[in-house]
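First up is the structure itself, then whatever we jot down about it.
The complex appears here minus one protein chain, its other protein chains still in place.
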């Protein structure tokens, strides 16, 4: 039961990140192969870096190619239905927020199984949640969304911390994952809606 | 005999990609060390990512440093002979096409030895063939060539598929490699010459 929740959370995270990559391709008027390429790279990029750093015997999408299929299908579908989305940039930002929240919690959970340092778990969450999007934005030669003014990294760290605390209090694992997701997604969502920002460095 | 074909295909792929990296440095009027840096990174970048993801015990150029020597020599030579090349951008694009075709087939072949999923093999081919060039273009702060309008990713996928089918039909391995290379290179070449494009996404 619990391993299924982990599995579907991962699939959902890959799918929404793949859609965000495909929407970024739509903004730049790319063709369908670029939709798929950007969708796949955004969907599996963060998790691939996480698995390489954790030195897992196999990267997750080699062990279970279904993640790859999900990314390919989600980005190809986006090519055909993006017309019906009024504000593509708005959709991209929200998909990216959902992916960030899902991956922050997932990566914290995965990291704890390999290394018990909280700082390491938070760093892995930050890397997994943001590097798919970083690769997407860098390939399209634009400023990564994680460096945009609204709160982003803090939301990822919050979700990771909520999960760590819930886990430490020995709450039910599925509940811990839900709480972590809500923590990350609601903070990022609030930041998008009300344009919340941390104070900028100023000279 | 066959392992020699694989070996020389790999060496040739590294060399042409290294030349493409050095030519990109020439376009930006860099010095000789930047030629070598960009040549090496472009030549071995894609294969390094492939080997990391496949979790090979050793990255190919650590196991056989000759790949590194080939990249260094090819990019240093380019510094001295680039003057004689009338259109550097044209040469870059064709070298990049040859490297893409060589690496697409090589990576499909390598991937099959580690994992029998066709989708994984095609994804590995796409990554190996394109990520050296992506690193090159991203370092020079320009749009990656794989996102340019002419067909690129499709050519890589085609070469990979041709090899997979030929291999599945149990054709001779060397022949399968040749066919895959021809598939990828001729499609990309035709796209460059006649400016073939897939339909762009349009609102």
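A and B are the chain letters, set down in written order, and residue numbers restart from 1 in every chain.
Here is the rule we use: a residue touches a chain if its C-beta (ideal position, glycine included) is under 8 Å from a C-beta of that chain, and two chains touch if they have at least 3 such contacts.
Quick caveat, the model's predicted, so the values are computed rather than measured.
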item	value
Contact residue for the chain not shown (choose from A:90, A:168 or A:197)	A:197
Interface with the unshown chain - residue positions in chain B	25-26, 28-37, 40, 48, 52, 57-59, 61-62, 65, 68-69, 72, 79, 82-83, 138-141
Interface with the undisplayed chain - residues on chain A	52-55, 115, 117, 119-120, 123, 126, 130, 134, 138, 141-144, 146-147, 149, 151-154, 157, 197-203
